[in-house]
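What you see is part of a larger complex, with each chain still in position.
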Amino acid sequence: MLRVSIVGASGYVGGELIRLLLGHPQVRLHQITSERLAGQYLHSAHPNLRGATDLRFTSVQVLESCDVLILALPHGQAAQKIETFAQIAPHLIDASADFRLADTAVYERWYGAPHPCPEWLTRFAYGLPEVNRERIREGRYVSGVGCNATAVNLALLPLVQAGLVDTHRDIVAEVKVGSSEGGNEATEASHHPERSGVVRSFAPTGHRHTAEVNAVLGLENIHLSITSVELVRGALATCHAFVREPVTDREIWRAFRATYGNEPFVRIVHEKRGMYRHPEPKILAGSNFADVGWSLDEQTGRIVTLCAIDNLMKGAAGSAVQCLNLMCGFEERTGLGFTGLHPI
Amino acid sequence: MTTCLECDAPLTFPPDLIDGEIIPCADCGAELEVLSLSPLQVGLAPAVQEDWGE
């Protein structure tokens, strides 16, 4: 059995990592650290896990060696202690943004400070299997993915790979997101009477996930926008691009199948009728699926591509476990079989 | 291999297929009508356009 420990597991992504790995047949959870909750049972922070395990949080000071160490720390902390963590386990998965961008200059532009250990950046593989499977499989270090970036990347990838997009025209991508993206820290903005029922222009321009989108798609003129909606889990990317030349629905099917035909976690949702004819994030809660689709406006050549995910799963913990399966030679879907709930 | 007229997905047919039977496409949900059994030919069944009314 693979011995896996999680550092900084009191947050929502940590809770999902624990839930998934408790259900993973080849993994034994060894230590779960949280400085704030050391000594407490896991269900003190993750009430859904009551009775699922009698493991307790420990301090990172007493971390013992293991096979895979997953870091779920706030931004910046993983990079600071990367050398120590690298002694603990041969494989590291970092769910934070610290090692996502290979280009130090880009990192500095978006995060406003030079990267603390740039030499490590090239050792980390970007943890989105759908675009980086071989490097993840062979690597020892995998970075997490940005949830908004992942929704936009997976929505646009088929068109970009098939060369259908007019890359000289601007692409606008608006992601509607749930409140769990903000993590479990209560703020004025997350206070229920203020947050409930909003359609809040959280980041109309300039969201730092843009860097990841540029890196993955190799496109510069992509303009990201984030709007918070009435949802806890879930993200829906609505991307507005323009086709280079007229194209038919069947050609777009071919492009989506070419990119996603064999992907275990991407489902193509493009139907003529029915409430769920386009991707819907709420029914993906808890699953590792990314549902993708599109709608073509033949008059204007605008193609709207869509991707729905659970920001805590395909946008974080689910992709991390998918990468663990790849790195450790397990079948990619192991421990990730939950199909999501309907109705929910 | 007979494919869906909307999305090109390969179609699966039940063993006891009959003329005029409506076959749904697994990928795009289009409804295909069996026009002839041999050679096997399908056509798009007239689908009622449903509006969410949102």
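For clarity, chains are labelled A and B in written order, and residue numbers in each chain start from 1.
The rule we apply is simple: contacts are C-beta pairs under 8 Å (C-beta built on N, C-alpha and C of every residue); 3 or more make two chains touch, one makes a residue touch a chain.
No experiment lies behind these values; they were computed from the predicted model shown.
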Stoichiometry of the full complex in this file, given that only one copy per chain type appears: A x2, B x1
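Quick note on the criterion: only the chains that are shown with their structure count from here on.
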Where chain A and chain B are represented by their mean Cα positions, the distance between them in whole Å: 36
Of chain B, residues touching chain A in the complex: 6-9, 27-30, 47-50, 52
Of chain A, residues touching chain B in the complex: 249-250, 253-254, 257, 268, 270-275, 277
